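Missing here: one protein chain of the complex. Every other protein chain is in place.
Chain lettering (A, B and C) follows the sequence in which the chains are written, and residue indices restart at 1 in each chain.
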Amino acid sequence: MYEKHYPGHKSVFKLNDIAIGEDFVIAAGPCAVESEQQLKAVINQIYPYVHVVRGGLFKARTSPHAFSGVGSSGIDWLTEVSQKYDKPVVVEALDREQLALLAPKIDIIQIGARNMYNYPLLAAAAATERIILLKRHFAATVDELLLAAEHILTQGNPNVILCERGIRTFETRTRNCLDLGAVAALKQLTHLPIFVDPSHAAGDASLVPPLCRAAVAAGADGLLLEVHQAPAKALSDGPQSLTPSQLKQICVDVNAILSGVFCRDSRINVEF
Amino acid sequence: MYEKHYPGHKSVFKLNDIAIGEDFVIAAGPCAVESEQQLKAVINQIYPYVHVVRGGLFKARTSPHAFSGVGSSGIDWLTEVSQKYDKPVVVEALDREQLALLAPKIDIIQIGARNMYNYPLLAAAAATERIILLKRHFAATVDELLLAAEHILTQGNPNVILCERGIRTFETRTRNCLDLGAVAALKQLTHLPIFVDPSHAAGDASLVPPLCRAAVAAGADGLLLEVHQAPAKALSDGPQSLTPSQLKQICVDVNAILSGVFCRDSRINVEF
Amino acid sequence: MYEKHYPGHKSVFKLNDIAIGEDFVIAAGPCAVESEQQLKAVINQIYPYVHVVRGGLFKARTSPHAFSGVGSSGIDWLTEVSQKYDKPVVVEALDREQLALLAPKIDIIQIGARNMYNYPLLAAAAATERIILLKRHFAATVDELLLAAEHILTQGNPNVILCERGIRTFETRTRNCLDLGAVAALKQLTHLPIFVDPSHAAGDASLVPPLCRAAVAAGADGLLLEVHQAPAKALSDGPQSLTPSQLKQICVDVNAILSGVFCRDSRINVEF
Partner (left out) sequence: MYEKHYPGHKSVFKLNDIAIGEDFVIAAGPCAVESEQQLKAVINQIYPYVHVVRGGLFKARTSPHAFSGVGSSGIDWLTEVSQKYDKPVVVEALDREQLALLAPKIDIIQIGARNMYNYPLLAAAAATERIILLKRHFAATVDELLLAAEHILTQGNPNVILCERGIRTFETRTRNCLDLGAVAALKQLTHLPIFVDPSHAAGDASLVPPLCRAAVAAGADGLLLEVHQAPAKALSDGPQSLTPSQLKQICVDVNAILSGVFCRDSRINVEF
């Protein structure tokens, strides 16, 4: 069934001083970059706790009437922040035009959950030769996620990170059901690093810290988190956005689990 | 929430001598066009029972190793068949390049379930000014389907057909669960015509005829069906493909329900 | 896997002048019997369109604070109605005590969806030697429903009617998703009659008529419907309860489909 997944092995991608797949990675930032000022305000507060800066420029919004991001004008803001704090950046691309704009300047290209089945986009993303962060569709089986990754891997790009972000069920207390059994299963089925995004799964910031701890304890290789300097004022996904101080506390707990259970060091200094 | 849906009204799109939304429509043909010969063999057997010819040229396959269609070479075969039998054609497009190839020659552009959330593709499809057949993603709510349609409608293209094709649940006896409650709900929520594709929902040809009858009885405006002259030899979706004679029997039953319940005439002469 | 299901055969249970499994059956009445007066008011309006009277006496309510039925005092009201109009009655039992009260006087014992996995109750119901109407749990697979029936059949009671009433999915526009693919599959897998309850699936009376038509067209052997003489005043399930005149119109459509597609006569005279 799979020609490009190697259970028993473990991929490691070097990026600046991070070894993704080996070092535990915290990727955090605003759901949507709203302005240069907002981006700098939030990253300035969280950079010590973050290995990778995330920031959405092109937002796939269910309604055509919703805020859809600042677009390409934000690329330079992100690269400036990236250089200032020496942190790589992850941004989502929704189509080939966006891929062409992002690939020269952005370290990691995110394929969002809604595009996991968009095979032409996967092939085009692969061709950028960037690291691809591939999110599981909220109705995708584990096997469909692995096959979507295979669409990238067969194009000759081995640098794929899988990301679990919750599946759609009947439950309404949470936005999606974070499927950590899938994380455990994926670790047996593939060599690729596996991140977890509890922000989208929870849909509520108060549920994000326990799910972050659970994801790390389940064996995730990284977390993808939405943080906003003032969640109540966020233009998108405010209810699920963490404050900078919540992120710091998550890092404290992540450190405890990594060192206590996995003998790993996150290299995040929470005394900062 | 919706700016472009008009419950209480009913859209009608004229296409050759069909009035979609007013006349009941049977769109049928092979899941994948496999060759010129195969296309002609199957259409030659089913054209009397079909208002629209369907045929897949570019197949979105979960595995990159599966048959992915004959591609653009099939366009001329389809237009030839279209002219010979005076039947419009529906073909799925997976990306902008395919849209550009199909739009000049194909009457109805299908956006498949996997691309329902691919908003840039929806906008590009809208711009072709063709009729768009928009399939519900197998994990999309009714409201997300209506909003996906709104992505097309707000681009100035009013010619959208919605298509229910089954949702993903825990049940494994059928491939997907055909959601006819959604069809009934959609008829209250929008003016757009609503088709049903029981082939993908069932995943098994023996279940397709009862689901066709059910869809018509629930009020569907059309059916989208996979038919193959030799299902056991089909390169894709063989198990759910109908034979030409099964299609004919479905038309007999559709006629009975349309006339008995809705006082409509399908204008399909099953005495042929 | 199954020792007591005989695909290819068809069970028929005689009850008064009905042959369940052979004749199409409409079982209708109030979700909950609220009073003697209310029961008579509704049945008096609908008896010509009904083969079996349904009426809930013991309601399994999700909240312990909700109305839970009039209890055993309603048994005599139902038997009186039953005799007056010469219609058999179906009532749900939630435990053994209720089974003991109902079995001597009630023709068909309903095991509700919430109790499909309650195997001691299934065995006790089987022992009453009554016809058992076994509803599919809203999260049960087709195979689990067949095995639940097998729990009854292996106790020596062959008189089991299966009933599809919708499964729980992510969709919120309908209360449950009526799974007519399961009905089609069940007809291939068992000899038992299969009823459909669109009222619980829809959760909204305006969606019930199209789902009734769809169920009949899919091949159901009967319908289980909630009717109330004044739905807005119902103590339970008002929003999904039909009015008597809606029920009559459903019978008109059922007749058309039965005669047009299945060459069957429902023996309901809608000219009444």
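Worth a mention:
The rule is simple: a residue touches a chain if its C-beta (ideal position, glycine included) is under 8 Å from a C-beta of that chain, and two chains touch if they have at least 3 such contacts.
Just so we're clear, the structure is a prediction, and the values are computed from it rather than from any experiment.
Which of C:A60, C:A127 or C:V270 touches the hidden chain is settled by the complete complex: it is C:A60.
Across the interface with the omitted chain, chain B contributes residues 168-170, 172.
Hidden from this view is one chain, which touches chain C at 1, 3, 60-65, 94-97, 114-115, 117-121, 137-139, 144, 147, 150-151, 154, 168. Where chain A meets the missing chain, the touching residues are 139, 141-143, 166-167, 169-174, 176-185, 187-188, 201-202, 206-207, 210-211, 213-219, 253, 256-257, 259-261.
The rule is simple: only the chains that are shown with their structure count from here on.
Touching of two or more other chains is recorded for residues 168 of chain A.
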